[in-house]
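A single protein chain has been removed from this complex, and every other one stays in its place.
Take a look at chain A:
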């Protein structure tokens, strides 16, 4: 469904001039610096896969998605979406894909949500029957009716994201590109978006490529993970394999009134560190739940404060390198 062969993207950054006629002098300047945002990346994604595309900031995630979506032209290499090239056959590819950028809405800012949907219907030439069918399905799954007549600028972030998702799916594209769809959302909104994405992936067999910084997104949604760093592919593996290789450790940090006298080992706990009266427990969420740990640890002393930390993407990169 999605095919990328040895794609590269280099940017030539011209050093911007300052002062009088800056733009003209910049145009004719020869001082250029080549930056390789994406370097020889290949992958192939089948229909119905849910792939997490992860890496630290500036790794080239967005650049890759933008090349797949036909926004940017790769400097080298070939891309196929459903058999079409996003560069040479952009229009065909556009009707095959739905794109959501978490940071920026695709909706008409000052108009009611409904108006955006109607404009998109005309733009994608969706016939009335299919349009009604999509609207009914997504209204139910995303509760759109709550804010269908509200101007987009007045929506909460969570509502806006729901509207954006429905808008991206309106023309029933087989492929979805989601760039940080849960960024900035609260837990409730995140859970809701995830449930929706899972549903769409499983019942409609949509192929989804998702970038995120949230490891919960990855754990709950993706069955495959591609890790990139500095524009290069570092790893392409299933979630199960990733967990086996590096374990995706979650962290609980507990501050006790008195340092506990004895630490007991539990199934699923990978490592414990005690510094004065603060105990750090690294554990595998797949094997033991945090409430189990807390229940257990409460017997070791009197907890004053509890902090939970999910492994960040940087942590994972570090573990892969190790």
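Just so it is clear, contacts are C-beta pairs under 8 Å (C-beta built on N, C-alpha and C of every residue); 3 or more make two chains touch, one makes a residue touch a chain; residues count from 1.
We adopt the following convention: contacts and distances are computed from a predicted model.
Chosen from "ABC transporter permease", "Protein FixA", "Anti-sigma factor" or "2-oxoisovalerate dehydrogenase", the protein name that UniProt gives for the omitted chain reads "ABC transporter permease". If you put the hidden chain back, the residue from A:97, A:193 or A:218 that touches it is A:97.
Chain A residues in contact with the hidden partner, per the touch definition given at the top, are 11, 14, 16, 21-24, 26-27, 57-58, 62-63, 66, 69-73, 90-92, 94-95, 97, 99, 101, 103-104, 106, 108-111, 115, 118-119, 122-124, 151, 179-180.
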